[in-house]
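Quick notes on the structure that follows.
What you see is the complex with one protein chain gone and the rest in place.
On to subunit A.
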Amino acid sequence: MPPAGEGGRRRPGWLRTTAFRVTLLHLALTLLGTAALSGVAWWATIGFAARQLAADVEQEAGVLQRAARLGGAPSVAVSVEARMAADPTGTGYYLLAAPDGGRLAGNLAQAPRAAGWSTLRLQGGPQPETEVLAFGTRLPDGAFLVVARGLAPVRDLEARLLGAAGWVGGAALLLGLLGGIAMGRGVARRAAAMEAALAAVEAGDIGRRLPARAGGDEFDRLAGRINATLDRLQDLMAAVRQVTDDIAHDLRTPLSRLRQRLEAAASGRETDARRAVGDAIKECDRILGVFEALLRIAQVEGGGARASFKRFDLSGVVEAVAEVYGPAAEERRQTLETRVAPGVAAWGDRELVTQMLANLVENAVRHGREGGRVEVALEGAPGGGAVVTVADDGAGIPAAERGRVFRRFHRLDAARSSLGTGLGLALAKAVADLHEMAIELSDNAPGLRVAVSVPPPPRQDGPPR
């Protein structure tokens, strides 16, 4: 691979791709593997043949040496002649030289002068050139014996093996290249598919997802993760769009009312104008109230308030909220029944929980039956934690509607003309979610029962205050 950073010169794009590197690496490994395999094969075949040849030469030399010890040089000469006669076209070569250098027997034209192993090239034989492996030894009586064998079979085997290695190497090169390209292209193709899908999302097709097989490889897992992120983004965008639509829809009515009032004030008599402006200010305050509630919900949903969570006295909060709405309930001739277990603590933002419970009690007082009964209770839950219950005996909420009342601006048709902003329960839900409290609506037969399950505060809680 080329060294990284070549004096700032940029390599072409494809050289930097993972696909190219994978191809190259695959090829290199395939070739290395083939080379190692060939090395082993070489050693096992050629090496074996050469060693076998040497062993044959050594053995024959040993036999002739024994003949020399028994019968001297003449015996050796006879033995050599016999061997040559038994194998006329063979690959065995011999030379028996007298101590003065004269040839006594054998068919070797040249011979090494020194004892030991050597390789000779023979000229002028039946073949143009013959290579032999020769072993020279001095016999006890001073004669010099050389035994040699033609290396042709070994050389032949070598040539065959080289040819085979060439084929295998070529095949490995080809397969490695093909495999590498296939793998590289696979990587490149899937990366390109992911890139294309993401580009489509970026261009606005937010519903587009990356190709991902279930239980697949790391690419599939990565694609799955990206898809989950996109799902979440899409949900958030849908939520934002929903809120924007809701705001546009729900604020148009009060804003047009405001405009009518101001128009009437501009054209009417002065005494009427003063009242109209007063009404307009009230309308403005209502609109501002809606904005504040929306911002607060958004802020609570953002989760930033978690940083300032503390342990607080939930019993005190429930009591205070019930107490605040006491006279309001009285005004509607309702009985406000309060049962608060003392000393129950919770973990969270005291102000937000107060507002959540106030919204619930306010709803109960507002939508409960006139002259009826509103119940506010705090009880310890069996598995730790506590449950706050707010119940009324008003019209209640049909079971089919219960899931929807937590949405922003959702109001039952019956309540649409009332003064509420339609945000009270949405805020309550947001606060409950922030605190990991479960909020549950049920039928109070008649009326609505809201139960908020409050988890116990964590044991590890800073220094006592």
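We adopt the following convention: contacts are C-beta pairs under 8 Å (C-beta built on N, C-alpha and C of every residue); 3 or more make two chains touch, one makes a residue touch a chain; residues count from 1.
Going forward, contacts and distances are computed from a predicted model.
K.L.:
Which one, "Radical SAM-linked protein", "Glutamyl-tRNA(Gln) amidotransferase subunit A", "Electron transfer flavoprotein subunit beta" or "Winged helix-turn-helix domain-containing protein", is the UniProt name for the chain you do not see?
P.N.:
Cross-referencing UniProt, the chain left out corresponds to "Winged helix-turn-helix domain-containing protein".
K.L.:
Touching the absent chain in the whole complex: find that residue among A:138, A:185 or A:296.
P.N.:
A:296
K.L.:
Kindly state which of the options A:231, A:272, A:323 or A:401 is in contact with the chain not pictured.
P.N.:
A:323
K.L.:
Write down which of A:147, A:165, A:210 or A:358 is the residue touching the left-out chain.
P.N.:
A:358
K.L.:
Taking the entire complex into account, which one of A:366, A:429 or A:449 touches the absent chain?
P.N.:
Answer from the full complex: A:366 touches the omitted chain.
K.L.:
Which residue, A:60, A:246, A:349 or A:392, contacts the hidden chain when the whole complex is considered?
P.N.:
Answer from the full complex: A:349 touches the omitted chain.
K.L.:
So which bits of subunit A touch the chain we can't see?
P.N.:
Counting only subunit A, the missing chain is touched by 288-289, 292, 295-296, 299-300, 304-305, 307-308, 320, 323-325, 327-328, 330-331, 349, 351-352, 354-355, 358, 362, 365-366, 419-421, 424.
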